[in-house]
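Note that one protein chain is taken out, while the other chains of the complex remain in position.
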Amino acid sequence: MMVELLLIVAFGGSLLTYVLGKLSSRLRNGFALLNALALVIMIGMLYGQEFERSLPFGFLGIQFSIRMNMLSWFFAATILGIGLLAVLYSFRYMKGKERLDYYYFTLLFINASMLGTVVAGDLLSFFIFWEMMSWSTYLLISLRGGGKAIFAGIKYIIMSLVGSLAMLVAIVSLYTAFGTVDIGELAVHMQSASLGLALLVVILFSITFVIINALWPFHTWLPDAHAEAVSPFSAILSAVLVRKGLYGLFLLMYVILGFSFLDRLAVGAISFSNVLAWIGAITIVFAAFRALLQNDSKRILAWSTVGQGGYMVLGVSVATSMGMAGGTFHILNHCIYIALLFFVAGAIEHRTGGIRDLDSLGGLIKKMPVAFVGGLVGIFGLIGLPLTNGFVSKWLIYKSLILEGRPFLAFAAFLGTWGTILYGYKFIHNIFLGQLPDELRDVKRVPFTMAVPIMVLVVLVFLFGVLPGIPLSVVNQVGTYMGFEPLDLNVWGIPSESGTLNVVNLLAAIAVAGFLVWLLFKTLGRSTRVDQSDNYAAGAAIPRGRYGFTREFYAPLYRIVSPYVKDFPDALFLWIADRTKALGGMTRKIYSGYVGSYVMYIVLFLAALVFVQLTWSPW
Amino acid sequence: MVSPVLLIAVPLGLAFAMPLIALISRRLPRFVPLVACAFNLIVAIRLIPTVLSAPVIQRIGGFSPPFCINLFAGPVGVMFAGLIALAGLVIAIYALSYIRTGPTVRYHMLYMLLLVGATGVVLTGDVFNLFVFFEVLCISSYALVAYFGDRNGLEAAAKYLIQGAVGSALLLMGIGLLYGLFGTLNMADIASRIGSVSDISVFVPLALIVSGLGVEAAIFPLNAWLPDAHSSAPSSISAILSGIAIEVGLYAVVRMIFTVFGATSIFMFLLFLGVLTVLMGELCAFAQTNIKRMLAYSSIGQIGLIVFAFAMASTISLAGGLFQLLTHTLSKALLFLAAGYMIHRSGSMEISSLNGMGRRMPLTSLAFSFGAFSIVGLPPFIGFPSKFLIVRSALEKQQTLFTLLLGFVLLGTLVEGAYFFRVVQAIYFKKSGDEPASRSLAPALPLISMLILAVLIIFVGIYPQPVADALSTAASDLLDRAAYIGSVLR
Amino acid sequence: MDRNQLIKWLEAPAKMGHKYSLHAVYFCTGCGIIEVPPSITARWDAERFGVLPTASPRQANLFLITGYVSVKTLKAIIRTYEQMPEPKYTVGFGSCPINGGMYWDSYNTIKHLDKYIPIDGWIAGCMPRPEAIFVAVTHLWTLIDKDMADGYKRYRKYYSQYRANQEKVLLGLEWPPLFPIEAG
Partner (left out) sequence: MRIVWLFLSPLIALVAGVLLLGLSRKIMARIHWRYGPPLLQPVIDIIRLFSQRSASHGILFDLGIVVSLAGSLIITLFLPFGNIAPLSGSGGMLVILYMMLIGPLGIALSGGESGNPNASIGISRNLMLAIGYEVPLLMVLLAVMTRYGTISIVEIVRVQQASTWSIASWPLVVSGLAYLLVMPAMLGFRPFEVVQAPQEISSGPMVEYGGSYLALVSIQHALSLYITISLFVNLMLGGSGNIVIFLFKMLVVFVLFLFVNAVFPRFRIEQAVRYLWRWPTLIGLIGLVLVALVGR
C-alpha cells in the first residue's frame, strides 16, 4: 500500500500546492517543503522491500501494476532527495519572480511523474508517466520566457516526442506479440521472442532512452534546456531527469532482455553493448571539448552533464559486475555534484543579478565563500579527485575497462576527465578567482536557504568519497537485482585481487602530509595579508575596475580544436526542421485559393479512381 | 421505448418554428437550440442501451422495407446522434454570448438545420434520404460560413458552395445509377443485391459516391474548401463544422463502402489516401501563421488519421477510428471555442498576437492547451487512448506495409506536436507586446461550455474503458453487413 | 667550504642565506642596464655568487637601480621596492642615481634617489664595468654580515618622511601607504 500512497501524496501534493498558492505564498512554500520531506521519509521506509502488485484498475483492458525493488528504490531515492533540496533552494531563488504557484506545481508534478516511471510495474503505465514527465518538463523549461528559453523548450519537446512515439510503437508491438506489458511477464516471454521483434523493440527503446539520456548524436536538446531553465530545475533536470534514460536502459537490457538475449543480438563484434559503449565514448570526448568552448556558466555544466552520461553508459555497457557498479554509482555521484554545481551557479546568478557570462565575473571568493566551497568541491567531484565520490565510481569504470581489455574506450574516458579539468578550472577561476571587478564590490553572500542544500551536498560528496562502502552496498544490491554477482566491499573501498582501492590510506596520507606541510609553512613562513590592488604590474599601479585574464581562457586550444568539434548533429536537426517548414510552405501552394483548380482536383480524383480501376481493376 | 424519429422531427419542427418564436421575443430563439440539443442528447442516451442489444428499425409510412423509407438506429448511428447533440449543446451554450451581432435568429435556425441534417445522415437507412439530409447539412453550413457577411466569409462560402455543389452532383449521379441498377434506394436492399451485377457497373456509382461524399468528408484532394471555410466562419461554426460536419461526411463514406458496397478492396486505396491526407494536413498546418487556418489544416490531418484507421477495417481499428473521431470532435471544438475568444480579445488571428495570452485569459488558455495536448495524443488526455488503439490495430496487422504507413502517420503526429506546442508556448511564455497584461476572463457561458469539454477530455482520457467497449460493439456493427441486411429486411 | 663558514651557517642560517642567494630585480631603469647582461652571462657569470635575475619583485631581495631616474621611473621604482619582501637590499648603479650625473640640471631627473627610497650601497662611475657589480655584491656581503645593510628597516622607521618626499615630487601616489604614517 506504501507505493500507492507515495504516488498519491506526490501527485496530490503538487495539485494541493497550486491551490494553497492561491491562498498564501508562505503556506504554499511550507506545504511544498513538507510534501517533499514526507516523500523522502516514505521512500526511506521503503528501503529494501521488493514486491510487485497489480493495481485494481487498468487502461483499455491492460492491468496496471506497480513494483518496488532495489533498482526502483535507488532511482526513486535520488529523485526525491534532489527534489527536496531543489524545493528548499527555490524559496529564495524564485523569490519575487512571477507565476510561483505554477512553478512549484510543475516542479512537484515532474518529480511525481518521474517517481511514477520508476515504480511502474508495466510498460503502459511507465509510458503514461513518461509522457506526463515529458510535457510537464516542457512546460517548465521555458518558464523564463524570452527567445532562447522558448527555443530550448520546443527543441526538447520535439525530441522527446520522437522518443516517446518510438517507445509507444515498441510497447504496443510487445503487447501485440505477447498480450501483456507487465515487465515481469515480459521478461519471461522475451526469452522465446523472435530476433526480428527483439531487434525492433531494442532499437526503438534505445532511441527513446538515448534521446532522454542525451547521448551523442541526440544530445542537442540538453545544453539549451539546462542553460535556459531556472537553476533549481536545471539541477533536477541534469541530476535525475536525464538519468531516466539509464533507468530505461537498465530495464531493457538487464530486466527485460537479460544477458543471454543480449548475446544473441550480437553480430560478430557489433553487439548492442559495444555500440552503446562507443556511443558513450564519443559522447564523453565530444562533450568535453564542447564544454571547453562554452562561455556561460550553466552551459558548461550542461555539456558536462552530457559527458558524464557517457561515463555511465560506458560502465553499464561493460557488463561486468564492477563496471555495472561503477556506472550505477556514478549515477548517484553525478546527481550529487551536478546538482551542487547548478545550485552554485544559480546562487551566483541570483546574487549578481543574473550574470552567467564567465567573462564578466571574478574574485567572488571573497564575497561568497559558501558558493566557492560548493563550486570547488563540485568541480573536484566532477574531475574525480581522490576523497571525492566521483573518484570511486570513475576508478571502478576505468579499471573494469582496462581489465576487460578495452583500452580505447578507457582512453576516451581518461581524455574526457582531462577535458573536465580544463573547463572545471575555468569555471572556478573565472567566477571565484582573480580580481574582484568594481561592479561586484557589493555582492551579498549566499542566503541561508540556498546555502543549506549546497552544504548538504558538499558533505555528501566527501562522505561518499571517504566511505564509499556505504553507497556501494546499495549499488551492490541494485546489481544483484539485475543479476550480477556482488562486489566484495569494505567500508573503505574495494579489497579485490587485481588492484585494490583503499581510501583510508589515501585519507590518512593526505591528512598527515597536509598537516606536516602546514606546520612547516606556519612555523617558518611569515606573511602579511595584502589587498588585491597590491599586485605586480611591472612597477605600475594596477588599473582600476576590471583587471584579469578571463576572456578566451584557452584561446590557443580553441584555435586548434574548434574546427573539429562543431556540433554537427545539432546543425543537422535544425536543417531538418527548417526544410520541413519549407516543405509545408510548398504544400500550402496546392491550396491556391483559385476555386477552378479546386474543382479540378475533384475531377482529377474521380479520374484517378477510374484510372486505377481500368489499369489494375482492383474492384 | 422512445422512437429515433424524435431525434430528427423535434429539432426540425423547432427550427421551422423559430421565426414564430422570434415573434414572441427577440431573445427567445437563442435558447431553442439548447432545448433541442438537450432533448436529443437525452433521447440518444435513452436509446443507447436498447440499440446496443439490437438496432431499432423505424419504418415510415407503414410499408415494410425495402418499399418504405426507414431509419436505422444502430449503435453507430445513435452514438453519432448523441455526439452531435452533445457538441451542438455545448456550442449552443457558447453561442449564447458569442453570437451577438448580425441576424441572430437566422443563425440559430440554420444552426438547428445543420444539426438536423447531420442527425438525419447518421440515422437514415435510405440512400436518397441520405442525399437529402446531406444537402440540408451542406446548404445550412454554406450560409453559416458567410454569417459575418465580410469579404473573406463570402468568398469562402462561395468556394465552399461551388465545390459542395459539384460533390453533391456527383453523389446524386451515383445514387441515380444505383437506382437504375437495382430499382431501390434502401441501403439494405442494395447491399443484399450488390453481388448480382458486374463489378464495373458497381464501380461507377461507387467512384461517384465516394468522390461526392469525399468532398464533405475532406479526404485529401477534395478538401480544398475546408481551410477557407473553417477559418473565415464564426468560431462556433468552425467548431461545429470541423467537429461534426466532416465526421458526418466521413460516416457516410464509411457506411456506403462498408455496408452498401461491401467493397473491401478499396481499403488499400483509402489507406494511402489517409496517410497522404495526414501528411498534407500537418505539413500545411506547420507552415501557418494564422491560428484558425492552422486548426483547420490540423482537422484535415485528423481526418486523414481517422480514414487511415477505418481503412484498416478491423474491429480494433474501427473502434480506434471512432474513438479518434470522438477525440477530434471534443478537442477540436474546444480548440476552436478557446481560439474564438482569444481572437476576440486580441483582435487578430495571427499566432503572434496570442503572445502572453496565458496571463490575460488564464482559463481560456488552459482550455486551449488541454485541447492541443489531447489532439497530439498525450496522456492523460482523451487523445491518448484513441491513438493507442490505432497504433495497436496497425501493428496487429503484423505486416511491414502497415508498420511503414504507421510510421508516416506518426511523423505527421510529430509535426502536429511541433506546431501545437509552438502555439502553447506563445500563449504562456512569450511576452505580450505593448498591451498591459490585464487579466480578463471570457464571459461565463463560453467558459462553462469549454469547461464541459475539458472535463470530458480529461475524464475519458483517464477512464476510457466504457467508451472503448461501446465503440467496439459499434465497430463490429459497422463491419457486419449481413446483420445489417438481416435486421432491416426481416 | 671551510670551518668557520660552517659555523656561520649553523649560527645564522638566515643571514648566510641572504648573503649567498641575492636575487636581483631584472629592472631596466636607465642605460646602466647594458652592463647587466654581460655580468650574468658566460663572461662574468654572476650566478656563481648566487646572484640571479628574477622576473618579479616578490621573488627578489636585491634591487639594482641601473642608471638615471626620471620622475616617471621613480614611481615604478618605489612601487617595485615596496613589493619586494623584506629583508631587501638596494644598490644604486652609476652616478646618475647618486646625484643626477650628467643630467644634474635636468628638470625631470631625480637627484639624490636616497631621499625617496633607502639605498644600501652605491656604485660610482659612468659607466661602471660589470666587475663593479661584483665588488658591490661582495661589499654588500660584508654589510649583511655586520647588519649594516638595514635600508628596509630605515624605510619602515622613517616611512612618513619618505612618503612625504615621494608625494612631493610625484604630486600624489595612487596606492595607499605601505606602513601606518604617524602624524608630524
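Every chain is named by a letter (A, B and C) in the order it is written, and numbering of its residues begins at 1.
In this text, a residue touches a chain if its C-beta (ideal position, glycine included) is under 8 Å from a C-beta of that chain, and two chains touch if they have at least 3 such contacts.
Just so you know, these numbers come straight off a predicted model, no measurement behind them.
Asks: Write out, one label after another, the shown chains that touch the chain missing from the document.
Replies: Every shown chain touched by the left-out chain: A, C.
Asks: Touch as defined at the start, partner being the missing chain; which of A:Phe31, A:Phe553, A:Phe573 or A:Tyr601 qualifies?
Replies: The single option touching the absent chain is A:Phe553.
Asks: With the missing chain put back, one of C:Gln59, C:Asn108 or C:Gln161 would touch it. Which one?
Replies: In the full complex, the listed residue that touches the missing chain is C:Gln59.
Asks: Of the residues listed, A:Gly384, A:Pro453 or A:Pro471, which one is in contact with the missing chain?
Replies: A:Gly384
Asks: One chain is left out of this view; which of C:Tyr20, C:Trp104 or C:Tyr158 touches it in the full complex?
Replies: C:Tyr20
Asks: Which of these, A:Leu403, A:Ala541 or A:Ala608, touches the one chain of the complex that we don't see?
Replies: Reading the full complex, the residue touching the unseen chain is A:Leu403.
Asks: Kindly note down the residues of chain C that lie in touch with the hidden chain.
Replies: Given the touch definition above, chain C has residues 13-14, 16-18, 20-21, 23, 41-42, 45, 47-48, 50, 54-56, 58-59, 61, 83-87 touching the missing chain.
Asks: Even though one chain is hidden, which residues of chain A still touch it in the full complex?
Replies: 363, 365-366, 376, 383-386, 391, 395, 398-399, 402-403, 405, 407-408, 410-411, 414-415, 418-419, 421-422, 425, 428-429, 433-435, 493, 498-503, 505-506, 509-510, 513-514, 516-518, 520-521, 524-530, 532, 534-536, 538, 547-550, 553-554, 556-557, 559-560
Following the convention adopted for this analysis, only the chains that are shown with their structure count from here on.
Asks: Once you draw an edge for every pair of touching chains, what topology comes out, line, ring, star, complete or other?
Replies: Contact map by chain: line.
Asks: Can you work out the whole-Å distance between the CA centroids of chain A and chain B?
Replies: Those two chain centres are 44 Å apart.
Asks: Report the inter-chain centroid distance for chain A and chain C in whole angstrom, where each centroid is the mean of the CA atoms.
Replies: 60
Asks: Where the CA atoms of chain B average out and where those of chain C average out, how many Å apart are those spots?
Replies: Result: the chain centres lie 98 Å from each other.
Asks: Can you pull out the residues of chain A that are in contact with at least two other chains?
Replies: none
Asks: Going through chain C residue by residue, note those that touch at least 2 other chains and give them in order.
Replies: As it turns out, chain C has no residue touching two or more other chains.
Asks: So in the complex, which bits of chain C are touching chain A?
Replies: 27, 56-58, 75-77, 79-80, 83, 173-176
Asks: Using the touch definition up top, name the residues of chain A that touch chain C in the complex.
Replies: 531, 533-534, 536, 538-541
Asks: Applying the document's contact rule, which stretches of chain B touch chain A when the two form their complex?
Replies: Counting only chain B, the residues touching chain A are 158-159, 162-163, 166-167, 170, 199-200, 202-203, 206-208, 210-211, 214-215, 221-222, 224-225, 227-228, 263, 265-266, 268-269, 280, 283-288, 373, 376, 378-380, 384-385, 387-389, 391-392, 395-396, 398, 406, 410, 413-415, 417-418, 421-422, 425, 428-431, 464-465, 468.
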